[in-house]
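A single protein chain has been removed from this complex, and every other one stays in its place.
Moving on to chain A:
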Amino acid sequence: MNFTDMLTIIINGTIIFSTPLILAALGGVVNERAGIVNIGLEGLMIIGAFAAAVVAIWTGETLGMPGWLAPWLGILAAMLAGMLFSLPHAVASIDLKADQVVSGVALNIFAGGVALFVVKKLFEGAGQTTTVQNVFHKVNIPFLNDIPIIGPGFLQIYPTSYLAFLLVGIAYWVMYKTPFGLRLRAVGEHPRAADTVGVNVRKMRYMAVIISGGLAGLGGGTLSIAMSQSFQHSTVSGHGFMALAAMIFGKWHPVGAMGAALFFGLATALAASGQVLGLTQYVPSEFLNALPYLLTILALAGVVGRAQAPAASGKPYEKGSR
């Protein structure tokens, strides 16, 4: 294999594998910037992956809607399902002032259980959906795709990958260039100060948790109807936690989180392409497979500089308290 092919394979794999991480990490950023810790990203991704697969099957195969429409309805359902399932976490951590880590863990366990239970009810007792017939395909842009490396490496990716990069831009703009973003960050840093100038802390935090749920749901949907074509117990397997690590590694900044997610995506792509590229002659494939997780631990252990969480992250806000 020549160098151009190798580079193309690695670039394309990196972008595709980082897409679900970018989306979910972005959700984490929005959440924690508003002062709510969300360990539940994994659970929200599971719900998103589940909803996307089931709705794509239902609309495309049962209702007979056009094949291009079904995956879009699936990904929309993934977003809505993520938003809906983030509500209990919002109620528990904002209104009931419960421990946010415990609530997030509960969300993870609950989501995994409920998704598999419903799948078993819908698919004759099988713990996985049937193969989804209408899924997202990699985009083919005429002419541009013929450019070596750029075309097959960067541009020939799933529509959800384009969506992820677009959302990173939007998140950056909203969080740093609009009054809404300023308020969002204020309630995460100093909710009391925000409250005294008239920002509705409760409302801002609710919105942040729900937006975050939608983003994590999108990430899960990408896993089930773009990168795979079914939902089962192993579809999400740890992506939510890697997204959490990407958020911290990216220092709670949308662009930083994207960079970290791309880095983890690179590790996953290298692990998956090690054999085709001939890397396994020098490095055992077990080590390559463990690489993304090793990097996650290293990132979390703070090897890459001090990461400063938003000051009020994880602390419930009591109106009138000092």
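Structural remarks
Keep in mind that, in the parts below, contacts are C-beta pairs under 8 Å (C-beta built on N, C-alpha and C of every residue); 3 or more make two chains touch, one makes a residue touch a chain; residues count from 1.
In this text, contacts and distances are computed from a predicted model.
Between the listed names "Nucleoside-binding protein", "Fe-S cluster assembly protein SufB", "NADH-quinone oxidoreductase subunit D" or "L-cystine transport system permease protein", the UniProt record for the complex's undisplayed chain reads "Nucleoside-binding protein". Residue in contact with the omitted chain (choice from A:Ala24, A:Ile47, A:Ala194 or A:Ala272): A:Ala272.
Of the candidate positions A:Leu223, A:Ala246, A:Leu295 or A:Ala312, contact with the hidden chain is made by A:Leu223. Looking at A:Pro152, A:Gly188, A:Pro254 or A:Pro292, the residue that reaches the missing chain in the full complex is A:Pro152. The chain not displayed touches chain A at residues 1, 5, 8-9, 12-13, 16-17, 123, 125-131, 135, 137-138, 152, 223, 227-230, 232-234, 269, 272-273, 275-277, 285, 289.
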